[in-house]
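A single protein chain has been omitted from the complex, and every remaining protein chain is retained in its original position.
Each chain gets a letter, A, B and C, in the order it is written, and its residues are counted from 1.
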Amino acid sequence: MSSSAAVLCVLLPAAAAAFGMVVGRSRSWARDWAVAGTAGALVAAVVELVGVLRDGPVHSVRFLGTLDTGVTVLDLDLRADTLSATVAVAVALVAACVQIYSSAYLDGEGTPEAPTRYRPYAATVSMFTAAMMVVVHADDLLLLVIGWEVMGLSSYLLVGHHSERPAARAAAVKAFLVTRVGDLGVMLALVVLLTGAGTTSVSGLVELAERGELGGGTVTLAALLLLAGVAGKSAQFPLHTWLPDAMEGPSPVSALIHAATMVAAGVYLVARLLPVFLAAEVALRVAACIAAVTMLGAALAAVAQDDFKRLLAYSTISQVAYMLAGVAVATDAAGAGPGVFHLLSHATWKAMLFLIAGCLAHLVGGSTLMADYSGLRRARPWLAGLLGVGLASLAGIPPLGGFWSKEAVLSAAEHAALHGGGWTAWTVLVAGLVTSLLTGLYAGRAWAVIAGGDPDLGIARTDRDPHPDTGGHGHHLPAAMSVPLVLLAIPSVLVGLVLLDPPEVLAEVEISPVTALIGTLLSLAGIGWALNAPRRGFLDVADALPERQRAFLRDGYRLDDVQDALVVRPVRRLAARVAAADRDVVDGAVRGTVVLTRWGGVRLRRAQTGLATGYLVWVFAGAALVGLAGVVLS
Amino acid sequence: MIHLFGPVLLAAALAGLGVYGLLARRNAVLVLIGAELLLNAVNVLLVTVAAMPRGGLLALTAPTGARQGAADPLLGGQVLTIFVITIAAAEIGLALAVVLLLFRHRATPDLTEVRELGEASPTYTEEFGAVGVPGGTGGSGPVDGPDTGASPSTREEVHP
Amino acid sequence: MNAELLDGLGWLLPVIVGVPLATAVLLLTWRTLSDRAAALVGAVVATAVAVGAVLAALAAAPFDPAGYGLEVDGSWIPALGVRFHLGLDGISVPLVLLTALLALLVCWHLVRSDAAPARRGLTACVLAVEGGAMGTFTALDLILFFVAFETVLVPMWFVIANWGDDTQPERSTASGATLPGGPEARRDAANRFILFTALGSAVMLLGLLLVALRTGTTDLVELTERSGAGMSTGVQVVAAVLIVLGLAVKAPMWPLHTWLPPAHTIAPTGGSVLLAGVLLKMGTYGLARLALPVLPDGMREIAPVLGALGVAGILWGGLACLAERDLKRLVAFSSVAHMGFVLLGIASMTPQGLQGALFANIAHGLITGVLFLVAGAVKDRYHTTDLVLLGSGLRDRLPRLGWLLAFGAVAGLGLPGLAGFWGEILAVVGSWRGEDALAGLARPLAVLATVGTVIAAAYLLRVLFLLWHGPRLLPGTHATTTEVDATGSEVAVVMPLVLATLALGLLPWLLLDVTGPAVRVLLSGGVLS
Partner (left out) sequence: MTRVPSVDWVALAPVVAPLLGVVLVLVVDAVAPRAARLARVHDALAVAGLVAAGAAVTWLAVDGAARSTVCVPGGDGEAGLVLPSCSYVVSDLTLTLQAIAVVGALGCLLLAVDGPAAADRTPHHVLLLSAVAGVAALAGARDLATLVIALETASLPAVGLVALRRDAQGAQAGITLLLTAVASLGLLLLGVALIHAATGELHLDRIATALSGPDLSGAVLAVAGLGTVLGVAGIGFKLSAVPFHLWTPDTYAGAPLPIAAFLAVVSKTAGLAAVVVLLALGLPALAGSWGLVVAVLAAVTVTVGNLVALRQRVAVRLLAWSTVAQAGWVLLPLGAAVDAASVPTAVAASVGYLVAYAAATLAVFTVVVLLARHHPAGEEHTLADYRGLARREPVAAAVLGFGLACLAGLPPGVMGLVAKLVAVRPLVDNGVWVIAVIAAVNVVLGVLYYLRWGALLVAAPGAGDGAPVTWRVRPAEGLVLGGAAALCVAFSVLPQVVAGVLPGVLR
């Protein structure tokens, strides 16, 4: 049961993508396929989960056949276990919500200059879902990479969905290229594993790793290379720069891809291959350091954002770093629990937050600046309430989902720090706690800026005065947009209940009371700090920062400039040089030979003077030369 | 081999004179005389060879008692000489006929005056009809060809 | 299919080689045939040949027992020991099918392109190219291979010289000289094509003769079995250098590639498709078929150079693409880069590398076919392929064409799940473990080749950025014309390639299972590990 459900998890959205894009022509056809595909995937995922819980995991489900490398034959199979099933449920849930939401969010046909392009959009989201399902279920890394890269492609297409906007186009290219740089690591890791271990099968690698039969060099190199891919996909330092820009995509896309699923795929990969990573201690230490740096840095940057979606993006980077940290401090094969738990819980409330961001942008006619939303509490109290739930969960306020999962990570770090995890675990623990404070701060700040303030200066202003481009539908939220919020709010509140009867993958999740208390207090302190700001004279706590530092943080430490100077411009210059060299040197040599033969022909022709006796000079000269040669050679 | 030295020197001198005549003279007839000198140099050489003992240089330089050719009914050098004289005669006959032909058309035996066939000569042209041959065709003319009055208007440059 | 039914089908091989050639002659001599009728005849014949090729492939299956599923052997030039020996095995089958498919599509494309002048001749040339390529891919005799290899030159030259684009703009060099445009550029492109390849094949001939003279046979089956026995390493190296040099021109290998961009740019759409999909493959096929199995020791000596030049092509082609403004030239340079992977895979002399090379060969043929058909459709509409002059927002202006372009670009950047990926990764795997042949260069080359995939992504996304994305913007001179999206027939011609790209991307065993056994045979004397 679970094996065919796993296959269906992939095939249903894939079929939806194909049919929605290629076959039909109408908008409703595309919508029906899209919703049906993801809903079907949700059902299949639930069935799979039930099946797995009841019958145990299935390790090889025939999927794409075999891969004959000339030496070994690899099986491109799927697998179904609790890890894949739980993540699949989360993915399918968010995807279904997003598809429903999108059908209203991208309403109408738009203008010729800015069409909504709903049909390709819905198909791409379905394609993304299928790809994510492949990643989740793949039992072979080569198969996983297919899903991995198709996700990247979908991300590219969806970030650039409003391609008439230069920023969207640029962000799409950046998103793809930066992750692609990370994927260099994945490619090479595959190469290393194929060479060193002779297999890329997840089951096989895990088995080899657990038996300690993977060569030390192979496993370390492969794990480090994989980590590069993880950093790219999960937007970890230093390959995180694409994610804030990716917010140019439609908000539901940000919810699905850039919050709930794709960015978490990197962590999922580490969790999936945890035994392999455990065999490569260096890699896990590097991962922990990256996570620590990223969670702190991103949280700090989030504090200074004025754009709500960018704030959420930095928060996503920071939260994904938590997940990575949760996996990186694992000490045994079952230690992925906290990270995966945070992944699941983050998926629900972060997706909700992004969908709320979409609603807000929808209400004000497109703007994503927090200042434009001010006064939400009075204008749309229930929306503000949902926002509050999301932000509180993000900050880790009990008893919301975010509290349980974040504290689980911190507790795991504490456990590792106290039980031989070494300095990296301590680093993670300290960074995690400090980040708790910062998370509280920016979550509180977002709340203060959006929910508080005067509606007439913010959300109500545009409510009265609809944006000329979006016409009248700035006034109300259709049910297709509000229902998914509720659908996501339920699990974000209740996800902690899972710990009452945890599935196998979450079995080792423990909450250490001390750490949880410290973490929660720090979060509350942050929130308090932010909410207290108005009393000290400014609505926004970030106003307390000096302008230059604030801009520095807002621009993400100007890493884009660094990247530009170190990579983009040198490559462009090099490309121009190569093009010139190709034309002037390589091809110049070719043209040179043409000139040479032409010159030779012209010169040789000069001997044809028409004077018969002149020709005899050549005859005798030739004879003399030849004669000399004859004598010398004999 | 001292006794060979004289005739060989004579042959060389004749050949040198002949080559000079061939190369330096402008008058076709004088050039032909140069050719005759060259051929006669060969004759001298051949006669000299014929005068050598049987077996040629090989026999001269070989260790004593080495091989000798079988009985050879042909007196190689002399036979060749006679052949050369014959060839030279035929050659001159033919040559004078051609020179006469040239003289009939150009009224000069000067070879430097008739160079238009050479691609690098100043009088060379690839323009149709410009070299004074009606119709530009060969001896037969356009037997059943088109009216030669048709103007060769477009002579496109063939891309070099 | 019933195996017994298909066993006696050896005669199909000379048929799929001969029928296109004969039809080409027929079309050339049948003067009263109208252009459209000629194109139809060509399309029907190409279809029939494709059916024959499929039948032959089925008859040659299964590919598990190493060897030739289908064979014909006859005497041809006894004085040189040359035999008319054709055969099909796992290495040739995919290329035969690819050739048949592309020729079929090009011919049907011609049926529909009413604007093209003198289609009778063009169809004949296309069929002649098909016949020559079929011969090349089935020949099992060195000299026969060579003759077939040369057969495609003249028809392809005519395709470029007669039906090529003569409206190319002038270009200037850094030194201030001007590279000609217009008819001059067309002539130049055609001449370059034939001069480069003729020089290459002349050099290759020297190598083939050396092999034939030193071993006393020209039969590839026997030579493969001998696996270099009978030739000293020195002889093998000389022969390998000559043969590889000759084939590398066609592949093309950096720095012998400068014939390719002009030829691709100027050739008509069908010509570009055949150039990329068939002609380039002949070079790499030759490497796999002749150089590797026949001269293993020689190849091992020169493999590092070959691999390094392959990788140089990957990087050079990619970087040149980043700065290229013309869509067709860009695709051409990307071909240089893609074929670099093939060369690297072959140079690794490992089963993985060879599997990758053969896969990448086919994948490149399909993907570049898509890209050239799309570029050709764009060119038909706007009479330029300049990325700047074409405006932007193609996805909104011409959605179908736009999506085909996007598909081609995405496939071209080696996205996993599409055909381009498997060849590249297997070639890199081969290179990584190809220390036997590549020595110390094995791993650096693998890493650099992988970097090439990022560059590929960069330049293809740049195309999409400029052309596909962006606001609806028509170039000034065309602002008044109404735009026509891809017609049904245009889509119909591209779709088989798109579907094949998808199929091979998702189900790589379709191809790998065919080539696998043959690869193991080719390398059995080599470094099978």
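The rule is simple: a residue touches a chain if its C-beta (ideal position, glycine included) is under 8 Å from a C-beta of that chain, and two chains touch if they have at least 3 such contacts.
It should be emphasised that the depicted structure is a prediction, and the values quoted were computed from it without experimental measurement.
By the touch rule given at the top, the unshown chain touches A, B, C in the complete complex. Screening C:121, C:228 or C:391 for touch with the missing chain picks out C:121. One of C:94, C:132, C:261 or C:391 touches the chain omitted from the figure, and that residue is C:132. Touch with the hidden chain on the side of chain A covers residues 597-598, 600-602, 604-605, 607-608, 610, 612-616, 618-623, 626-627, 629-631, 633-634. One chain is missing from the display, and on chain B it is touched by residues 15, 18-19, 22, 28, 31-32, 35, 38-39, 41-42, 45-46, 48-49, 52-59, 61-63, 65-74, 76-77, 79-80, 83-84, 87, 90-91, 94-95, 97-99, 101-102, 105-106, 111, 114-119, 126, 128-129, 131-133, 135-140, 142-146, 148-160. Remark: the residues of chain C touching the chain excluded from display are 28-29, 31, 76-80, 82, 121, 132, 143, 146-147, 150-151, 153-154, 157-158, 161-162, 191, 194-195, 198-199, 202-203, 205-206, 209-210, 213, 238.
Note that in this section only the chains that are shown with their structure count from here on.
Here A-B and A-C were compared by C-beta pairs in contact; the pair with more is A-C. Mean C-alpha position of chain B lies 57 Å from that of chain C. Listed for chain C are no residues, as none touches two or more other chains. In chain B, no residue reaches two or more other chains under the touch definition.
Put simply, chain C touches chain A in their complex at residues 171, 173-175, 179, 192, 255, 257-258, 316, 319-324, 350-352, 354-355, 393, 395-396, 403, 410, 415-417, 421-422, 425-426, 428-429, 432-433, 446-447, 450-451, 453-455, 457-458, 461-462, 465, 468-472, 505-509, 512-513, 516, 519-520, 529.
Those residues of chain B that touch chain A in the complex are listed here as 19, 22-26, 31, 111-112, 114-121, 123-124, 160. Interface residues of chain A facing chain C in the complex, by the touch rule stated above, are 64-71, 76, 112-113, 115, 117, 120, 142, 145-150, 153, 156, 160, 163-164, 166, 169-170, 172-173, 176-177, 180-181, 184, 187-188, 190-192, 194-195, 571-572, 574-576, 578-580, 582-584, 586-588, 590.
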